[in-house]
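A protein chain is absent from this complex, but the other protein chains hold their places.
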Amino acid sequence: MELIFLKIELKNLHKTYKGGKAALKGLNLTLASPSLIGLVGPNGAGKSTLMKLLTANLLPSTGEILMDGLPLAHKEKELKAGLGYLPQEFGLLEDLTTAQFLDYMAALKGMDANSARAEIDRVIGLTHLQDKRKAKIRTLSGGQKQRVGIAQALLGAPNLLIFDEPTVGLDPAERVAFRSLFTDTAKSRLVILSTHIIEDVQSACDHLIVLNHGEVLYTGTPDGLIREKNTASLEKAYMALMNGRACA
Amino acid sequence: MNFLMKLRREIGRLLRERATWLFIAFTVAGAVWFCLNSNGTTATDAYVLTTAKNSAVLGALLFTLLTLIQFHRDYKNNTDTIILTCTDPLGHQLRRTLALLCAAVVTTLLVSLFALPYALIQTGSYFQLSAFAAAWYLVFFGALVLSILLASGLYMLLRRVEAAFIAMMGLITLSVLLESMYALNPSYQLFWVQTNAAAFSDLVNNQILIDLIVYNRLFCVPAAAAVWLLGLCCQRRYGRGIAGSFRGNARRIWPPALLAAVIICAALSYACEPLFDNSVAMDYGIDYESGTGMIMIVSSDEEEEDMAVTLTGKTVDLSVDTQRRTAAGTAVYTLQNTSGEPQDLTLTMNSGYTIQSASVNGRAVQATRDREEVSGSATWHIALPADETIRLSLSYGGRIQNDGSLSQTPVYGISDGYLWLPPDGVSPNAEVPVAEDCDFSARLTLDESLIPDFADANTQTVDTGDGKTTWVIKGTGYAGTGVIAAEYRTKTFQAGGLTVQLKYFAKQTAEIESMDAVNVIQAALDYFTDTYGALPYDNALTILELPASFSGGFAAGNTSAMDETCFAAAGYLPGEGSTPDEGSGIDTIVHELAHQWWGLATYPLSDDASWWSAEGITCYSTYCFMKEYFGEAYANAHFTDVWQDGWETYQNAFYVQHPEYLSKLSDDDASRVMAALHSIGLYDIMPLQLLEAEEAAGGQETFQSKLADLYQYNLCYYITYEDFLFMTELTEEALNIA
Partner (left out) sequence: MRKGTIFKYEIKQLLCSREYLLLLAAVIAYCVLLLRSSVMVGALYTAPFSQWTFCDYLSSVMVLLLALLLVLCARQFTPARRGAMAIIGATPMPAPVFRAIQYGAIACAFGVAATASALVCFGFYALVFDYTAFGGLIASGLLLVLPPALLALGAAMLLGSKKPAFVYALLAAVLIIGVFGVSLPAWIDVIGGSVTQPLYEGVHTFAFTPGFIAGRIAFTMAGITCIVLSVRLPRSNPPGKAKPA
C-alpha cells in the first residue's frame, strides 16, 4: 500500500457533556501517520469520546482538531472518505450475507463496483472470512461478527483507521493475527487502537497515549513508559502510572 | 428462594414498572370511555355487554403489547444469558406469565370500580349481577388472560417479537372479523377475544347466552394454555432449535404431560360443547336472507297416505330441571299398523336428547340413532312388530341443542328464568301420519315462576306443588307442541273478536301499563279483522314477548312474537332511544300481527316470477293501519318513503341494470348477490306494487275489500300471485311501478 501522510493535531481539546461531566480536559496531542497509536485508560477515561471526536461524531466543547492543518469540521467529508472506523459497540445488517454487507459498506464508502469487488476479496482474505463469505450475518458467532466489523473498516484502504476495542471476542490466535494486520497497515497509514488489552499495545503499537479522567497521563513509546516507571513490563508501568507512582 | 417467593418478587417487579401501569391505565381509560360511549339494543347490552366486549378487544391489544415487551426485555437488554444461568428458564417464564396474569387481575378490578356502579346506575332495576360478571369477568378478563397466554406462548415458540406481534394482531383481527362473516357460520368457540354473545336481555336472565360465553372460555382457555405450554416446552436451551429444545425440556415430565392434558381438554371442550349440534347445512339462503324467517315446509300427503302406520294417540310427561338445564320425560304413542307386517318407525328428536329406553307393547326394544343430524334434530329408528295396535313407550331426555348449521347464537335452551323448547324438544316426533282424532296430552313440569306459552296448544290446566308447577295441555288432531316459558304476566283484552293475551316479561309490568303499545295492538287487530276478516282461531291470540337475543319477531300458530326491544319505552337506551310511537318497535309489532292474516291464516306463496310473498302484503297492510292510526306523515316516513328508496336502489343496482354480468358469476355467487336484492323486492317493491294496485283498483277502500275477499276465499290455504291478480281483477301491467 502506498504511504499516506496524515497529521491530526488536538489543541486544548475539551469535551463536556450535558449534565456537566467533563469527558476530556485540555487535550493536546499530535497524531501522525504512519503510526500505530495505542490509546489506553480505565473505563470513563475519555477514550470513546476521543474516538467520536476524531470521527466527527461529536463536536468539541472548546479547542480544535486540525487535520493536516485545517479544522476537522471543514474537512469532514474528506475525513470520512478516508476513514475506517470500528466502534466499541456496533451492529450489522443481519439479513445480508458477509459479502453483501461488505458490498453495501463499499457502496457507502463511494467505491465503484469493480474496485469494491477487489476490495471485498482483499479484506475477506485479511480477516479470514473466506468460508463465511456467503453466510448470513445473523448466523455468525460473536468473534466472526467482530471480524466482519474489522473487514468493513479496512475497505478502501482508508488513510485513518480507528479501532475501539477491536479484538474483543477474538481468540488468542486471531488476536495475534490481527495485531500483525494492524501493524502492517500502520506502516503506511495512521491507525489508532483503543484497547484494554495491554499485550495488544505492547507488541504492536509504536506510540502509546494513556488517558485518565479526560487527561493525558502519558504520551510516548511503550518502551519509554517502561523505562520511565522502571518496571519489567508495560502492564506494571501502566499500573504505576495509574497509581500515581514515580516508579514500580 | 422458593418458587412462591420468586413469584412475589416478580409480581412486585412488574407492578413497580411505569410501563406496566401505563398499559393498565390505557386499558382502564379505554374501558371507561367505552362505558360512556357505548350503545346496544337493551340497557344491559349497551351498558354492560357491548362495553365489556369492546374493552376486551382493546385490552387484548394492549396486554399483547405488554406481554411481548416483558418477554422480550431479557433478550433486548442482553440479560437473558445471565438470568437464565442463575434460574430455571421454565420456572422463570412461568413466573413471568403469572405476574402478567396478576396485572390482568389488577386491571379488571380497577375497571370494575367504575363499571359496576355505572352499570348499576344506568340499568337500574334491570341490573343483573350474572350478566355483569359474565361480561366483565368472563369476556373482558378472559380476553386479557387469553392474550397473555397466546402472546407469551407465541413469543417463546417463534423467538421473534415482531412475528409474535403480527401473529397476535392477526388472531385479534380474526376474532373481530368473524362477527361479520355470517356466510362462514364460524363456531362460537373461535371468537376468543370478545365472544359472539350479543343482545343481553333486561327482562329475563341471560343464562343461555352466559352459557355460550362459558363454553367459549372452556375451549379458549385450554387452547391458549396449550399454545403457552408448547412455547414453554420449546423454550430454547443448550443452543438447540425447537425440536431439540422440546426434547430437552420434555425430560421433565410435567410440561409435556400438562401440554397433552390441555390439548385433550381443548379438543374435548370443542367437540363436546353442548349448545349446538352437528346438523348438516340446509339451503335456507333465500328464505333467511330475504328476512321472511318463514320457511314453508310442504309435506307430501301422497307419501303419508302410503304409510301403513298411523298415530292415534300420544301422551307426554316432561320435567324440566332448570338448574341442570336438562329435560327428561316419557312419551307413550298409540299406533295403528294396518300393513300386517313389521315396520320401521322413524322418530325425530332434538339432537341433544337421547332415548334412554324404549318398549313396544311391553317388550323392550332397541332405538338406533342415525349419524346425521338435520335442522337441530336427530333421527331415531325403532322396529315395530306386525301387531295392529302398538303401544310404544319411550323415556328420553338430555340437554337441548340448537341447529349448528344455521347460526352460532342459541335460540333454544333452558335456564331458570327462561326456556324455549322446540316441538321435538318437548317430545320425540313420530314421522307418521297423525289421525284426525288423535288425542294428544302433555304434562310439563316447570319451576313455579315460569309461565309457559305453548304453540298449537288448545287448553291448559295447572297443578302446583313443591316449588314446581305442572301444566297439562290436551288437544286433538296434532301430536306435538313447542313451549316458551318465562316469568310472564298476561294482559288480556278483546280485539278483532278474539281474546287477546299479551304475555310480557314480569319486569316490564310498569312500562306495559303505561305505554301505548297495548292500545296500538288492540287497534291493529280490530282494523285487520274489520278490513280482511276474522282470524280462524277458536282460542286466544297470543302476543308474546321474547328476549332481545331473538332479534326480530315471528308468527306461528296463534302466536305473534316479537323481542323486548319492540316494547322499549322512551329514554330507555343511550342516544336517541325509541318509543313505540317513534321507532321501529311498534312497526315490528304491527307487522308481526299482520302476519297472522298473511302468512298464517293464509299462505301467500312466493314464486320465481314476481315479488309476491307474505312479506309484501303484510308490509302493505301494516302501512294501511299505520296511516289510519298515526297519520299519513308517519306512514310515508316509515313506509312509502322507505319503499321508494328501496325501489330506487334496486333500479340503480348494477346487476339489475346489467343482468348479463350475473351470468359471469358462479351459481352460488350469483345467488348470494341476488339474495340481497331479493329482500328489497319482497319488502319494498311488492308493497309499492300493491300501492299501484290500490290505485288501479279504484282506491284503498275498493282494493282492501278485494283483499278481504282474497283472504276469506283462501283461508287456511295457499295464495299464489295468480290468485291475487284474479281476485283483484288486475293484470301484472297494472302493478308495474317502473
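So that you can tell them apart, the chains are marked A and B in the order they are listed, and the count of residues begins at 1 in each.
We take it that a contact is a pair of C-beta atoms (placed from the backbone, for glycine too) under 8 Å apart; a residue touches a chain by one contact, two chains touch by 3 or more.
Since we're looking at a predicted model, the values are computed, not measured.
Taking the full assembly into account, the omitted chain touches A, B. Of B:76, B:252 or B:324, it is B:76 that touches the chain left out of the display.
Among A:3, A:113 or A:173, only A:113 touches the chain left out of the display. From the options B:160, B:240, B:443 or B:491, the residue with contact to the chain not on display is B:160.
Listed residues A:69, A:91 or A:172: the one in touch with the omitted chain is A:91.
The omitted chain makes contact with chain A at the following residues, 17, 21, 23, 43-49, 52, 55, 57, 77, 80-81, 83-96, 100, 103-113, 116, 149, 152-153. Within the complete assembly, residues 54, 57-58, 61-62, 65, 76, 160, 162-163, 166-167, 169-170, 172-173, 176, 183, 649-650, 652-656, 658, 661, 664-665, 669, 672-673, 676-677 of chain B touch the chain that is not shown.
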